[in-house]
Each structure stands twice: as C-alpha cells, then as structure tokens.
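Of the protein chains in this complex, one is absent; all others appear in place.
Chain nomenclature is as follows: A and B, assigned in order of appearance, with residue numbering initiated at 1 for each chain independently.
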Amino acid sequence: MLGNCIENVRKSVPLVHNITNYVTVNDVANVLLACGGSPIMSDEPEDVKEITSICQGLNINIGTLNKRTIEGMFAAGARANELGHVTLLDPVGAGASGLRTNTAVELMEKVRFDVIRGNISEVKTLAQGSGTTKGVDADVADAVTEENLEEGIAFAKAFAKKAGCIVAITGAIDLVSDGASCYIIRNGRPEMGKITGTGCQLSGMMTAFLAANPEQKLEAAAAAVCTMGLAGEIGWGYMQKGDGNATYRNRIIDAIYNMDKETLEKGAKYEIR
Amino acid sequence: MLGNCIENVRKSVPLVHNITNYVTVNDVANVLLACGGSPIMSDEPEDVKEITSICQGLNINIGTLNKRTIEGMFAAGARANELGHVTLLDPVGAGASGLRTNTAVELMEKVRFDVIRGNISEVKTLAQGSGTTKGVDADVADAVTEENLEEGIAFAKAFAKKAGCIVAITGAIDLVSDGASCYIIRNGRPEMGKITGTGCQLSGMMTAFLAANPEQKLEAAAAAVCTMGLAGEIGWGYMQKGDGNATYRNRIIDAIYNMDKETLEKGAKYEIR
Partner (left out) sequence: MLGNCIENVRKSVPLVHNITNYVTVNDVANVLLACGGSPIMSDEPEDVKEITSICQGLNINIGTLNKRTIEGMFAAGARANELGHVTLLDPVGAGASGLRTNTAVELMEKVRFDVIRGNISEVKTLAQGSGTTKGVDADVADAVTEENLEEGIAFAKAFAKKAGCIVAITGAIDLVSDGASCYIIRNGRPEMGKITGTGCQLSGMMTAFLAANPEQKLEAAAAAVCTMGLAGEIGWGYMQKGDGNATYRNRIIDAIYNMDKETLEKGAKYEIR
C-alpha cells in the first residue's frame, strides 16, 4: 500500500512550493526531484500567492525565518488554503526563540495545515500552544523510545486530534498520526543525524507525497517517512572506507532517486496502532 | 574553435558577480570555479556597485528574488553597463508570477544585456514583452524538438534581433542566436532535468565564458552550452549502481572541472544555421 504512494508521486509529478530555510534548500529541491516531484522556491510576499497558485502543495519551513519571509508564509498559506492545496508546516526551532515559537503557533492558528512535521521538542512546543490557548498535555519525554512509546503515541494522537491535522514526529522512532490511528516507523539510521537538513528534506518530500495522494494523506505521510528512513538504510549500504556525512548525504538522495514501489513495500518497517 | 573559449576562461580567470537565487547558489559558485572562473556573490543594493566594479561579468538570476535584491539587480546592472562588463539575465520563473515577469522585462528595458538565457517558456514570456511593448511572435511550442526546430530557430533569431543581444534557449535541443546566426546544440542528457539548478549553473558559467572571450561572444555562449551538456554526458559515464541525482550533480561539476579544449572540441555537437 505505501508503495503506491511513491508511485503516485512519480506519475503525477506534483509541483511543490517551498518557503524554506537557506541552509538546506538545495537538498530539499534535489530530494523533491529525486522522489518524482518538482520544486519551486519563493518567499517574497508579492510573489508567493501567484507561485503557490500554480503548485499542488505548500511546504512552510520556519528555519532562518525573517520578517519578510514570515509575511510570505502567511500570504502563501492563505492562498494555498483558498485553493485547497496540500499544506505542511515544519516548525524548525520552535521553542528555541520567541519569534520561532510565535510564528509557528500563529501559522497554526491562521493557516489550515494538512501536516505538522517536526522533532518531538518542536512538536511539544506547538502542542503547549501560545500560552493564551490551552494546549494538549505535552509532558512526554524528549525522545520517543521503545520504553515510552505508548506515551508518545498518546501524545501524537491527542495533538493531531486537537490540531485537526496529521502530526509527524520524527526521531529514532517516528510517529505519524491523524488522531485516530498512529503509524510507528522504525526505518532510518542514527548517522542521519550527522547530516544537516534530513528533516527539512523529509518535509519537502512529504508535501509531494500528500499532493500526489490526496485520498490517503495519512498513508502518504507515513510513506514519505518510510522512504526517507529506508533511503538512509540503503544509502548506508553503499558507504565505503573514508566516506563520511557529505557522501552519506548524497547517498541518501540517490537512494530516494532509485526508490520504487517494490523496494519501499519490502523495506518499510512500520506498525499501526 | 569552441575549445579556445574554455581555454581563455582558464587563462584569464574572470571574476563573475552573481546576484542569484539561494537554492542553487553553491553549485553556481563551484561550477564557476570548475570552469576556471571565480565567483563572488552580493545582492545588497549598497554593496553591489563596488562589488561588480571589481568583476569582469555580472550574472543576474531572478529566482527567489525579493524587493531588496531586485533593487540590487538594477543597481548592479547599471554599474556593469557603465563599465562595459559582460552581463547576463537568467529570467527564472518569468511567466509564473507578475513580479518575476515584470522584473525581467524591466531589467531588459533598463539594463543592456549581452545574453538572455532561459528555457523556452521563460524566453517566450520575455519575447511577448510587458504588454505595453509589442513583443515578437512567440507562438512557438513549449519545447524545441526536431519537428519544430525551424520554428524555434526563427523565434530565437527574431527575439535576439529585437532584444539586441544573444538569446540562449536551453532544453533537449539548445538554441543560441545573436539574431544573424543560430547554434543548434544537441549535447546533454535528459537526466540533467532531475538536478536542481543546471540552468543556473550554466548561466554563471556562460557569464565567465563571455567575459573571457569578449571578441567572440556568440561562440563563447555556445561553448558554455556545449560544455554543460557534454559534462552531463561525461558525468553520466561515471554513474554506478545506486547512484542518483545527487551523485550526478557532483559528476557534472567534476566533468566541467576536468574539461579541456580537446575534449570540448571533440564532444561538442552543434551545427550553425
């Protein structure tokens, strides 16, 4: 089933509008191309409405945000909502600064997102809300492990229900929930944490997966997570003596480029609760 | 003949000022170094005049433009014109939004460019003009093929004549015309389209080629197109099992790094009409 999701990306070649940080933007673009989508980047408030109009999905990533690009995020989000496009929020660094936290919280309030994807710390920050809004109970640990898995699942479901969207919490174990059920995904390798932007890359790719699979968004989000993690495993298999994180970065994108339905079906490690 | 053009880049090491998008800027810099040039980036209006003054060429790419950088484009363009520097316009996304179309059209009106390089869709947008200006007939297909080649050549020549500069339309078949004659170039591979920014890279490199070959600009532009396409072919020859678009990106830049006069002469596939 998950395999169909990537096949649909390759068939429909969704154009994804990214307002994303300048640190990892090139990798986001190449990962979108690798998985079968097509990227376009634009963050100027005057430019984003028209650009997002010709796309099928919008990926908002708040890393290296500034006041001008924040304005662009709200403008693009509003337009994408009007057009019923797929929307994703990657709250990079929420919790690390007031500007990031407030921007992410306000985006959640004013833009309807199909998915929020972040690490547990960022997602907890959003779950706690802006202070005025009462958030969900985010008294979960700072890493999802086999030991605290039930707690993590309960949190993911509760927040997804409250936020009214899919919540994807990525880490050593990934959780993807729409409030009703939760995918628990165990693909990936710890060395992926030594590459900048694997999370940003996943957010871009996930937007394409949802745009190409509008009837099965939860499954599409889970399929994107499995694709990224499995690519990390496959890419690692090509690593040779002397290779490090720079080569590994390329190997992962290469593995996404070569990913097909069968490989994904066979390699995806997940359960649903 | 084309081989001399890259040799001249390696001999004169032209410094190229790039106002370019943050998606592919790193690759543009590395391609400029690979071909023998030297890159410098600056987009702040207060900074660009002095920076462009110490360069030999100016590459303006409107991807991820914003109001501040647009101001920088006009300021740098004016200064480069005063100094007689080589100038290139890459109208990324012209036609996709009013801001991009209008910026590109206004740049064409206020800055004298030596080359406009884009895909057929972007170039058609510029050819149609700003609405007030009557453009050339841009009723050509959205891809240059063997079937509609004559039509494409006629369009390239007509627009080059009207714009008063070299026009380079890149795609499966590339056309480079100064209005009088037209290079038809058949280097490259379709897989290059799965890498972000090969067009941006070409624009940076082409600026260096023209700066190093001021007496034969049309030939220099064609040589840059052949170098990029041939590098795509050579790089592909090094691809191994498991490689994908990330590795291919590196292989192409590597092939430019290793390109010499003889290789380019032997591998360039072009005719002139």
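Side notes on the structure shown:
Everything that follows uses one rule, which is that a residue touches a chain if its C-beta (ideal position, glycine included) is under 8 Å from a C-beta of that chain, and two chains touch if they have at least 3 such contacts.
Since the structure is predicted, the reported quantities are computational estimates derived from the model, not experimental observations.
Shown as candidates are B:S12, B:N26, B:N102 or B:S121; the residue that touches the absent chain is B:N26. Although one chain is not displayed, its contacts with subunit A can still be listed: residues 21-24, 26-27, 63-67, 93, 96-100, 194-197, 242-247, 249-250.
Contact between subunit B and the absent chain runs through residues 22, 25-26, 29-30, 33-34, 39-44, 46-47, 50-51, 54, 68, 234, 238, 249-258.
What we mean here is this: only the chains that are shown with their structure count from here on.
Separating the centre of subunit A from that of subunit B, both taken as means of CA atoms, is a distance of 33 Å.
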